[in-house]
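For chain A:
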Amino acid sequence: MKFGWCKAVLLACVVALMSVPAHAKTVKIACASAFSGPAAAYGDNVKAGVTLKVEEINAAGGVGGAQVEVLWMDSLCDPKESNTVAAKIARDEEIVGVVGHLCSSAHLAALPTYLRAGVPAITPTATNVAISDQNKDRKGLVWSFRDVYRDDFQGKFLARYAKEVLGVAKVAVFYENNDYGIGLKDAFVGEAKRLGLDVVGEEAYVKGTPDFTPQLTKLKASAPDGIFLSGYYNEGALIASQAKKIGLDVLKFGADGFDNMDYIKLAGDASEGTYITTPFLASEAGPEAQKFLADFKARYNRDVDYMSANAYDAAGILLQAIEKAGADRAKIREYLAGMNTPEKGYHGVSGLTYFDEHGDAQKPAFVKVVKNGEMVPAQQLK
Partner candidate 1 sequence: MLEQLLPQLVNGLTLGVIYALIAVGYTMVYGVIELINFAHGEVYMFGAFLCVTFITAVGMPFYLAIVAAMGCCALIGMFLDLVAYKPLRKAPRLAALITAIGMSIFLQNLAMVIWGSRPLPFVQSAVPAYLNETALSFSGVYLTWLQLFIFAVTTAMMLGLMFIITRTRIGTAMRALAQNKTAAALMGINVNFVIAFTFALGSAMGAVAGILVSVYYNSLYPTMGYVAGVKAFAAAVLGGIGSVPGAMLGGIVLGVAEALGAGYVSSLYRDGVAYAVMIAVIIFRPSGLLGKAVIDKA
Partner candidate 2 sequence: MKPILKIDGVTKRFGGLMALNDVEFEVRRGEIMGLIGPNGAGKTTMFNCIAGVYSPTEGRVVFEAEPGAPTVTNGFKPERVTALGIARTFQNIRLFSELTVLDNVRIGCHCRSRSNFFGAVLRSRAQRREEAEIIERSMRWLDFVGLGAQALARASALSYGNQRRLEIARALATGPRLIMLDEPAAGMNPQETRMLVDLIHAILAEGVTVVLIEHDMKLVMKICNRLVVLDHGMKIADGSPEEVRGDERVIEAYLGRGAAHA
């Protein structure tokens, strides 16, 4: 009996792993993101954007006559899992490109596999600076692109905005202790010091703990007149409301990680007056974006956030590359690398996207502010 069990389990594993599912003629792309675990909420945003784009394309006849199929790969925002997923994607020759990964560390972990196997990837959300150095194979070809700006750009932008538009003098920084939060914070603090802003406090938090009052109490003691929240909206909302509770009622500003209506829903009144940078501003987007906004709201019953918008565009860019260059990994890469001037760029809902020699997008940043429970455009930085 014992023997039977082991054999059955081993065989089941081996057979299942070796089996190659056969499908009809379709174009396959993968979307690697977090669909379970603590980051699943963000992964859900990405999934919504990609789904909408792919359904639109398929409804319009697909890419070069072939229907597009998305393989959802759960990589949990976990580097190890990402690498496994990357190997799975790399191995399936029918998958011609990847939208993902969600988190920078996950993306970095997947890169060596993509580079070796030659899989083009576009990440809509991974903003870490290190990706720019790690995305070239031995021949110097870039395989990983992103239609989102880097942490350092955004951090610097925010420092300038805080100084020039918001006019704060003493800022405190409260950052999430992960790749995103630290990358953003470092850029912000560096630029702030250069501009002569007084950084009076830096505190960190980790995801998961719902209580931020000890750090906020400490920050309050340093009496800042503005606080930069370098992290995501889930925790940001808790921080905003707890700050209000302990009487730390100062100007708050955050980066694209805050660009989600859930921030207002969770933080309520405490979110009022929060300034948020975003790569995507509905009012600045073209008319075709308005259709996307309406479709999204109708489908998911929530407003578009930058992750969904970027994911929508990332899928769009990848599918355009497939249409123009054919369903071939190397040709797609070449096409993407060729999108290196504004003229050759992609006009999506999040604005114009084109890539520099590191695969990074040059996109403008916009600023929104929370007013009466809505996110409205704020004064932009000239």
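Please note the rule applied: a residue touches a chain if its C-beta (ideal position, glycine included) is under 8 Å from a C-beta of that chain, and two chains touch if they have at least 3 such contacts; residues count from 1.
As a selection rule, all candidates are chains of the complex that A comes from, given by their letters.
Model, not experiment: these values are computed from the prediction.
Peer 1: Which numbered chain among 1 or 2 touches chain A in this complex, counting any copy?
Peer 2: Result for chain A: touching candidate is 1.
Peer 1: Contact residues on chain A for candidate 1 in the complex?
Peer 2: Residue list for chain A touching candidate 1: 35-38, 40-41, 43-44, 177, 203-206, 208-211, 213-215, 217-218, 220-221, 234, 237-238, 241-242, 245-247, 262, 265-268.
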